[in-house]
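Yeah, one chain of the complex is gone here, protein chain that is, but the others are all in their spots.
Now for chain A:
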Amino acid sequence: MTDMIKIEDLSKKFGDTEVLKGLNGSVSKGQVICVIGPSGGGKSTFLRCLNLLEKPTSGKVTFESNELTALNETQLNELREKMGMVFQSFNLFANMTVIENVKLALVKVKNMSDDEANKLALSLLDQVGLQEKADAYPASLSGGQQQRVAIARALAMNPDVMLFDEPTSALDPEMVGEVLKVMQDLANDGMTMVVVTHEMGFAKNVADQVWFMDGGVFAEKGTPEQIFEHPKNDRTKDFLAKILEA
């Protein structure tokens, strides 16, 4: 099986601070990868390097045999369509209604007719259980609802992989469940996913692979069972102990 995403020797510096220190890894089709680890360890930066929202300082990111790091803006835009992204702070477009949020890229990027886009958007909103909010503005929705809209918006482009950047960290505890449920359904349908998360339960139940990241490197990779039941690395053990205490 060929790798959908291949990461080779990926490094990122902000000024003099080295945030990512030569990462390697690969994601194959249908796989769910959960990236866990302490805050400030570089998890989000890593994820943002995958669709080049953050430009790596060195190293390669290859997506479906295209070396992203070598592409120009236009080529990059075409590939970004295929990599849906969900953000910690939702980032719904504040000037548009829910359905307009979902439709925007369909109309602008895929040149879909308004009718067609409407139909698709409504069915996606139905999938995340928010069809009745189609004409509401984001500001009137709860955090959980906003995040589900954001997921529908990313799914609209029919992506090959979904990147989740701590999708539940900004939510009130009672809303975490509804978002995780949507994500679990996606995984069950065979979507390839890379999820940066603090939800250990989700990682345990849904992930095929768990990558533990600390200090800009993957300190340990393995199946959920390996990582959560038999961690080898001291830093992993440390981190898990702290999480379980809390």
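Methods note: contacts are C-beta pairs under 8 Å (C-beta built on N, C-alpha and C of every residue); 3 or more make two chains touch, one makes a residue touch a chain; residues count from 1.
Following the convention adopted for this analysis, contacts and distances are computed from a predicted model.
Chosen from "ABC transporter permease", "Electron transfer flavoprotein small subunit", "NitT/TauT family transport system ATP-binding protein" or "Glycosyl transferase family 2", the protein name that UniProt gives for the omitted chain reads "ABC transporter permease". Remark: the omitted chain is touched by one listed residue; of A:43, A:133, A:153 or A:235 this is A:153. Within the whole complex, the absent chain has one touching residue among A:16, A:73, A:115 or A:174, and that is A:73. Only one residue in the set A:23, A:83, A:99 or A:191 touches the chain that does not appear here, and it is A:83. Contacts to the hidden chain, counted on chain A, fall at residues 51, 53, 73-74, 77-78, 80-81, 83-85, 87, 89, 91-95, 104-105, 108-109, 137-140, 150, 153-154, 157.
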